[in-house]
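Of the protein chains in this complex, all but one are displayed in their positions.
For reference, chains read A and B in written order, and residue numbers begin at 1 within each chain.
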Amino acid sequence: MTNSPRLAMLAMVATTLLSAPAFAQDAGTLKKIKETGVITLGHRESSIPFSYYDDKQQVIGYSQEFMLKAVEAIKADQKLDKLEIKLMPVTSANRITLIQNGTVDIECGSTTNNTERQKQVAFSNTIFVIGTKLMVKKDSGIKDFPDLAGKNVVTTAGTTSERLLRKMNEDKKMGMNVISAKDHGESFLTLETGRAVAFMMDDALLYGETAKAKRPADWDVVGTAQSKEAYGCMVRKDDAAFKKVVDSAIASVMASGDAVKIYNKWFMAPIPPKGLNLNMPLSDEMKALYKAPNDKAFE
Amino acid sequence: MYEFDWSSIPGALPFLVQGMYISLEITAIAIVVGIVWGTLLAMMRLSSVTALSWFAAGYVNLFRAVPLVMVLLWFFLMIPHMLESIFGFPRGSDMRLGSAIAGFALFEAAYYSEIIRAGIQSVSKGQMAAANALGMTYGQSMRLVVLPQAFRNMVPLLLTQGIILFQDTSLVYVSALADFFGAAYKVGDRDGRLVEMLLFAGAVYFVLCFTVSQLVRYYQKKLKTA
Partner (left out) sequence: MGYSWNWGVFLQPSATGDDTYLGWMFYGFKMTIGLSLSAWLMALFLGSIIGVLRTVPNKVLSGLAMAYVELFRNIPLLVQLFLWYFVLPELLPASLGNAYKQSNPVVQQFLAAMICLGLFTSARVAEQVRSGISSLPPGQKNASLAIGFTLAQTYRYVMLPMAFRLVVPPLTSEFLNIFKNSAVCSTIGLLELAAEGRQLVDYTAQPYESFIAVTLAYLLINVVVMFSMRWLEAHVRVPGYIGGK
C-alpha cells in the first residue's frame, strides 16, 4: 500500500474531530418532555438496593422509587395526562456521557455528587448519604484500614473508593495491591475467591453485596468511613427549571415522611431477589438529610 | 474449592432466550449488510477510479485498525449525536440496539470486503477478458461471471467470519445491551453467581459455534469434490 490511503484516513479522523464539538444545544428538558410525552430514565442493573433488576427483570430499588416520585412531579408540573416512561440501563462508565448527550433525561442510581462531576452534569437534592468502608470475611482479623498494609485489596473501577484507596496507598506508603474490578459483582467475586482480603466500597452497596453471597453470615462490613458521599440524581447542566421540579419532588418526599418508609422498605426489610434483610439502620447523616434536604456535595 | 450453585439458570431462561434473540438479530443483520457493503467496497478497491479505491482502502484500514470495543463505543456514545447535530435528526432515546447493529455492520464490512476482494482476485483474469470479448459490460461480467464464482469459493470463509461475528456480539456489554452474554452476566451479577452463569454461557456458545463450523467444514468438503 502507498502512503496516500493513510493520508486519506488521517483526513477522515481529522474531519471527525473537527465536527465533534458541534453538538446540538437543547435547553429545556421540561419542554422536550412536554412535546414528546416521553421521559427517559437512566437506571443501574445491579446496584443493590438502589437500582437493580429483580428476577422478572423489572427495575426496582430505593433510588428508583425516588426517581418515580420525581416523574410524578414532572407529570403534574407539566399538566400531562399521560407520560410515557422509557428505561435505559446505564453503567458507571457511561452514565455521565449519556446524560450529557441527551440520551437519558435523569439518572437516579448510586451516583456520587462531587465537584468534578458538577463540571459536566448537575445533581438534584441528595437522596442518600454513604460512608466508604470495607467488606471482609468475618474470620479474616481485619478490622480497619491500617490492617490492609501489604495486602491485596479490591474495589470497583471508576468509583470514588478506587480513588481514595489509591491515594491512601500513595500517601501512607501502605504497599497495598489495589485491584480495580469491572463492576461490583466482579469485585465481590475477587473477595469471595480469596484474591483480595477486603473490598472497599460505599457501605450501603457492601450490605447489598452481602445479601447476594452464598453464605451472607460469613461477611462483615467494617472500618472507619474514609469519606462521606452524597448520592444525587443526575440531570443535565444549566437546566434550572427541570432541576427545580426534581429537587422539590425529593424534598417533599422527605418532608412527608415517605422517605423513611422507602428507607425501611429497602434497608430494614427483606428485599428481592433472595429475600434478604440488609439490616442497615438509618444513620445520623441520613436523619439530618431527611430533616433538611439539600444538594450539597461533601467534596 | 469453589462451590457451584446452578440454581439461577432455570429462572433466568426466558431472559437468556431473549438475549440470544438479540445476539442472533445483530449477527444476521450485520452479516447481510456487511456482505453487501463489503462487496461494494471490494469492487471500489479493485476499480480503476483512484478516488474510489482510495476511499475503500481508507475505510477498510481505518476499521481494521481500531478494536471493535472502541468502534462500538464510538457508535454508541458519539456518532448518534454528531448525526443529530449535523442533520438535525430527532433525538432518539434507546439507541443501543441500533447503534450496535450499525457499528457491527460497518465494522464487519471492512473484514468482509477483504475476503471478497481476495475471492474476486482468485477468479482468473481470463474470465473477465472473455466476458468483455462477448460484449458484456463491466457490471454484467461482474454480476454474471465473476461474482457467482467468487462467492462459491468464499462461502466457507464468509461463514467462518460470521461465527467470529456471533462471538464478538458479546462485546455489546459496553452499551449495557442484554445480548446472550450480557443477559447471562447480569443474572450472574445480580445473584452473585457469575462463575456458574459464564460457564453456562461458554458452553452454549461452544455448542452453537462448533455445530455451525462443522457444517461449514462439510460444505467445504462437498465443494472440493464437486
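By our rule, contacts are C-beta pairs under 8 Å (C-beta built on N, C-alpha and C of every residue); 3 or more make two chains touch, one makes a residue touch a chain.
Every value quoted in this text rests on a predicted model; they were computed, and no experiment measured them.
Undergrad: Of the listed residues A:195, A:214 or A:261, which contacts the missing chain in the full complex?
TA: From the options A:195, A:214 or A:261, the contact with the absent chain belongs to A:195.
Undergrad: I'm checking contacts with the chain that's been left out. Which of A:93, A:174 or A:213 qualifies?
TA: Of these options, the touching residue for the absent chain is A:93.
Undergrad: Give the residue, chosen from B:9, B:28, B:136 or B:198, that touches the chain omitted from the document.
TA: Counting the whole complex, the residue in contact with the absent chain is B:198.
Undergrad: Which of B:51, B:65, B:83 or B:215 touches the chain that is not shown?
TA: B:65
Undergrad: Out of A:152, A:248 or A:283, which touches the unshown chain?
TA: In the complete complex, the chain left out is touched by residue A:152.
Undergrad: State which residues belonging to chain A touch the missing partner chain.
TA: The missing chain touches chain A at positions 1, 6, 9, 13, 17, 20-21, 23-26, 92-93, 96-97, 100-102, 116-117, 119-120, 152, 157-159, 162-163, 166-167, 170-171, 177-182, 186, 189, 193-196, 236-238.
Undergrad: When the complex is taken as a whole, what residues of chain B touch the one chain not shown?
TA: Interface residues of chain B facing the absent chain: 1-2, 61-62, 64-70, 73-74, 77-78, 163, 167-168, 170-171, 173, 181, 194-195, 198-199, 201-202, 205-206, 209-210, 213.
One rule holds in what follows: only the chains that are shown with their structure count from here on.
Undergrad: What does chain B use to touch chain A in their complex?
TA: It comes out as residues 2-3, 5, 11-12, 15, 54-55, 57-58, 61-62, 76-78, 80-82, 84-86, 88, 91, 93-96, 174-176, 186, 188-192, 194-195.
Undergrad: In the complex, go through chain A and note every residue touching chain B.
TA: Residues of chain A touching chain B: 1, 4-6, 8-9, 12-13, 16, 19-20, 22-24, 26, 32, 38, 40, 45-46, 48, 52-53, 55, 57, 86, 88-91, 93-94, 97-98, 101-104, 183-186, 188-189, 192-193, 209, 212-214, 273-274.
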